[in-house]
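Apart from one protein chain that is not included, each protein chain of the complex appears where it belongs.
Read from first to last, the chains carry the letters A, B and C; within each, the first residue is number 1.
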Amino acid sequence: MNPLLYLLIIPGLTVAGITLVKDMKQVRLVAAVGMSLQLLWSFVLLYWFYQLRAAGHTEEMLFVSSTTWYEAFNIQYKFGVDGVSMAMILLTSIVTFAGIFASWQVAVLTREFFISLIILAGGVFGFFISLDLFTMFLFYEVAVIPMYLLIGIWGSGPKEYSAMKLTLMLMGGSALLMVGLLGIYFNSAPDGGPLTFDLTEIARIHIPRDAQLFFFPFTFVGFGILGALFPFHTWSPDGHASAPTAVSMLHAGVLMKLGGYGCFRVAMYLMPEAAHELAWIFLILTTISVVYGAFGAIWQKDLKYINAYSSVSHCGLVLFALLMMNETATTGAILQMISHGLMTALFFALIGMIYGRTHTRMIHEMGGLMKVIPFLSVVYVIAGLASLGLPGLSGFVAEMTIFVGSFQHTDTFHRVATLVAASSIVITAVYILRVVGVLLLGPVKNEHFHELKDALWFEKLSGVTLVVSIAAIGLAPLWLSNLIREPLGQMLHHLIN
Amino acid sequence: MNWDQLFFLRHEILLSLLIVFELVADLSDSSARQSLVNTTIVLFAGLTVAGFIPLANEASLFGGMYASDDLRILLKNILNVSTLVFLLQSAGWLNQSQNSYKTGSFYLLLFSTLLGMYLMICAGDFIMLYLGLELATIPLTLLAAYDHNLRRSAEAGIKLLMSSAVSSAVMLFGLSLMYGIYGSLHFSEMSQQGAMGGSLGVLALTFFIAGLGFKLSLVPFHLWTADVYEGSPLPVTMYFSVVSKGAALFTLMLVLYRVFGQFTGVWSLLSYALAVLTMLIGNLFALRQKNLKRFMAFSSITQAGFMMLGFVNPEALGMNTIIYFMLIYSFSNLAVFGVLSIIHNRYGKEQIEDLNGFYKTNPGLSLILLLALFSLAGIPPVAGFFGKFFLFTAAASRGLYFLVLIAVLNATISLYYYLLVVKAMFINPNDQPLPAVTLTGAERLALVLCVLGIVVIGFMSSIYGYIQTVVG
Amino acid sequence: MNLQSEIPLEYMIVLSTAVFFIGLVGVVIRRNLITMLMGIELMLNAVNINFVAFNHYLFPHRLEGHFFALIVMAIAAAEAAVAIALIINIYRKFSTVSVDDVDELKY
Partner (left out) sequence: MDYAYTLWILTLPVAMFLTIGLSGDRLKSNAAGILGTAGLAVIAALSWFTAFSYFGSGLPESGFQPVIAAQTTWLAFTETLVIHLGILLDPLSVMMLVVITTVSLMVHIYSLGYMHGERGYNRYYAFLSLFTFSMLGLVVATNIFQMYIFWELVGVSSYLLIGFYYEKPSAVAAAKKAFIVTRFADLGFLIGILLLSFNTGTFDFAALNDMSGSAIAQPVTTVFMGLSVSTWAMLLIFMGGAGKSAMFPLHIWLPDAMEGPTPVSALIHAATMVVAGVYLVARLFPVYHFAAPDSLEVIAWVGSFTSLFAAVIACTQLDIKRVLAFSTLSQIGYMMVALGVSGYGDEGVGYMASLFHLFTHAFFKALLFLGAGSVIHAVHSNLMTDMGGLRKYMPLTHLTFLIACLTIAGVPPLSGFFSKDEILVAAFEHNKVIFAVQWFVAGLTAFYMFRLYFNIFWNSDPHYHHTPHESPPTMTGPLLFLAAASVLAGFVPFHDFVTTDGKPLETEFHTLVAVPSVLIGLAGIALAWWMYARKNSRPESVAQTLHGLYSAAFRKFYIDELYLFITHQLIFRFISRPVAWFDRHIVDGTMNLIGNTTVSVSVAIKKMQSGELQWYIWYFTSGVLVLTLILLYLN
């Protein structure tokens, strides 16, 4: 059996286990065990992947297996991974693992909560290992839809509105996507022969230029909505603000990455000519995203809004780098996805933990938390530093790779765009430090805060997992960078020629 | 006539026997009526199973008025399965004291309409088709008015009867013109001739489609739908939305694809327009609904709009996806109505707000309703996703991406109101949610069948494969 | 037989179309349910005219049109029977047979 399938089976069994056990404690225990296994398995896969590569398996994808599903449409269960998807799998399992512990104390409908969460994660895993556009799309929607319940039931604030908005906008995105995918499918055999949804096969053939130009925007925007592409990002602030902690973590940390990954793996990879011709439009949009998100974040007063806008900015950078279409920038984009995933998950985890103590997310109502809850505060500072691109943490690696890569573009327009995007690092520093200053430093603002308890063991575990991952990437980025870069050469060769 | 040929008529014969049985049983005293429901279900289950017996199916009887082949048998079987589930779900309603005295006549009328639908599907000419159509319609109007002590039920009955009479008149007018053009009403003869009659042919065809579009509740022929669905007893509404609609869809499909192959340009264009109108109007009306039956009426209108997407593809792919979608739609809708009728039978509630907090007391039913609504909305991994995706594929294969875009955007809108129901069950707070219910065996069985259908059909590609081979 | 030579088919079609639309107008504008039913009968009869006329003028060697007309009549009768029953039902519930008053289900 394909080892990748365990990435779906483990969540499946976990869900089954959760339905069987009795009370809240057992539920979360099963969830934790399941997701720990998943994390472990991801590492095993990674190791295995390296072994295979070392043993001289140079094919584009490893662990490939395919079974015909719908013969009439040539739909297959086709799975396989390359370095990029391997990295994303790793990200997903880390964030999910941390997410389980961050939601250790969900008391309302615990069972349902963990089930939805794990289904969401399962959808994401399925998406990343799929090589067939149909199954990919299927998993994409499987991952998106539990968000509605997760936000609607366990959320806060205007949760119903936010949940609905988020779901509808993302589904609107998948509507565009569906048109794009069908377009790709029906142009997948321009010289006759059977149509196919198989990604690797479509990549080999040449979709007619007119078709590319028509379908590229659908596909790119469709995925882009999930990747918070300006001006389709507005589901993100409200959605994140209302979502419960683990959901924000998974959503910003992992789900939004589906967007970037899809833009690259589907839109650009399969329709390179259109990508070349239309990149400038999206480049302008993403450049706006990057700067706009950062400026937007400055003015916010709610921690989650700040982080949501910062996600717009950071995810904008992902798409921005992808559109540069060179190896370094693309590596940077994937690195940024991972880095942002870990970082923003950490942020949301911390925001949730702080909110659980102070019962407010308004930064002006808090202050001096460093003194009362030092562990959480220090971790918050680390997350902030990662976010503003401090060397030694993952953000720096990703951003620098993006900027250096983007700047290698010989075209002035691209380079000017790079400079504009790079300026966001200053604005990022402004809002991060503002939050740190108001929230954590200064005198303790509220008498009650003196009674706050610092992080509990599961909160520590959640935070430390993410911090360690961020630092590991930040300190020794070469292995990850190489892992990601290895398949890109081939893919970009396809893109550039 | 060869006796063997009776095998081709097995559905019709068995059903007729069942009708006679109901007629007789209705004469017996009330104590026998109590067991009538169970007996009927068992007998009908037998009929359904018998329908699946693989026998030679290719035949043309009664001078070509009646035709049978694998496809038609399949379609009838789909209707049978839906009806069986329907019977299981309506048992609770029939067992209620105020309804039990009329059980026999209920079944009598019901099976008559089903017989009419068989005949519609197996029609070899337009006479048979018309006969079947009326047989399937007139008893239904009585069923709609079956809650004889309710004003709204009476209103539903008369509205259905009057508008369906007009629609069949319009259809007949189209058929009469068609007859004038072709000189024949036999499908086999008509399909062999090319497109004839020019503008008159187009007019005749449109009138005909309008007649069946009425049953299928396509916009702008849909206006009766919501009122009748709301006014009728809940089981009847269920029957309308699933079996009756299915029969109309299948008939329209068979006629268009098999008989009017020469008019594909016309009817696929018409389907385009009808699809867009139906999806859009259905959605816009469904958005505001508070009453679940009315809500489901507009929902089923929207779904009919999606079905029309298949018609824009006049190749086999169109037919495959239509049948497949209808199959999935039946299970999904039956599941929704199953849950609704369970609630309705016990508490008499049918507003969306009555479902507030339903998950707290009835998690199982809520989850089934959730799955069913997701299936209707086309959310994976439940079957609705596959049904919709393939329909869109059928439309896209004709290059009609704009239509697909409109359709998927409409699917998004429809998700909105399906989520409203989900929201009511899972999210809206309620201090006094409907109390937990204990299911009867029939209800349980029906729901299990529905859930199986919703969950399994998508993953079992062999089902689609089978449809594909049958369509040929 | 010389009817055929004297009255061309077009007249028949014009007649039937006229009857059809008269019936339709009747259905749409008359408030009384019974009158509406009569309008429907008119429409069905227009169809019958068509069938019979086409059969007679164009395809005299087959009788499909005639049969169809007969069946339509039979069904129309059945329909009328059911309609009357329902109208009585309406009368019992609403104490009127004016279609205007039967509009409780809407929007």
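Convention: a residue touches a chain if its C-beta (ideal position, glycine included) is under 8 Å from a C-beta of that chain, and two chains touch if they have at least 3 such contacts.
Owing to the predicted nature of the structure, the values given are computational and were not obtained by experimental measurement.
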{"item": "Chains in view touching the one left out", "value": "A, B, C"}
{"item": "Residue in contact with the excluded chain [from A:199, A:425, A:470 or A:492]", "value": "A:425"}
{"item": "Touching residue (missing chain; options B:269, B:316 or B:367)", "value": "B:269"}
{"item": "Listed residues B:46, B:220, B:441 or B:472, member touching the removed chain", "value": "B:220"}
{"item": "Absent-chain contact - pick from A:371, A:460 or A:494", "value": "A:371"}
{"item": "On chain C, residues whose C-beta touches the chain left out of the figure", "value": "24, 27-29, 31, 36, 99-100, 102-107"}
{"item": "Residue ranges of chain B at the interface with the undisplayed chain", "value": "158-159, 162-163, 166-167, 170, 199, 202-203, 206-207, 210, 214, 219-221, 223-224, 226-227, 265-266, 269-270, 273-274, 281, 284-285, 287-288, 413"}
{"item": "Interface residues of chain A (partner: the chain not displayed)", "value": "165, 168-169, 230-231, 233-235, 237-238, 292, 295-296, 298-300, 309, 327-328, 368, 370-371, 385, 388-392, 396-397, 400-401, 403-405, 407-408, 418-419, 422-423, 425-426, 429-430, 433-434, 437, 440-444, 476-478, 481-482"}
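In this section, only the chains that are shown with their structure count from here on.
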{"item": "Centre distance in Å when chain B and chain C are each reduced to the mean of their C-alpha atoms", "value": "27"}
{"item": "Chain A-chain B separation of Cα centroids, rounded to whole Å", "value": "42"}
{"item": "Residues of chain A whose C-beta touches two or more other chains", "value": "none"}
{"item": "Of chain C, residues touching chain B in the complex", "value": "13, 16, 20, 23-24, 27, 33, 36-37, 40, 43-44, 46-47, 50-51, 54-55, 58-59, 62, 64-65, 67-68, 71-72, 75, 78-79, 82-83, 85-87, 89-90, 92-94, 99, 102-107"}
{"item": "Chain A residues touching chain B - in the complex, by the definition given at the top", "value": "69-73, 75, 134, 137-139, 141-142, 145, 148-149, 152-153, 159-160, 163-164, 167-168, 171-172, 174-176, 178-179, 182-183, 185-186, 214, 218"}
{"item": "Of all residues in chain B, those that touch chain C in their complex", "value": "125-127, 130-131, 134, 138, 141-142, 145, 148, 151-152, 154-159, 161-162, 165-166, 169-170, 172-173, 175-177, 179-180, 183-185, 226-227, 230-231, 288"}
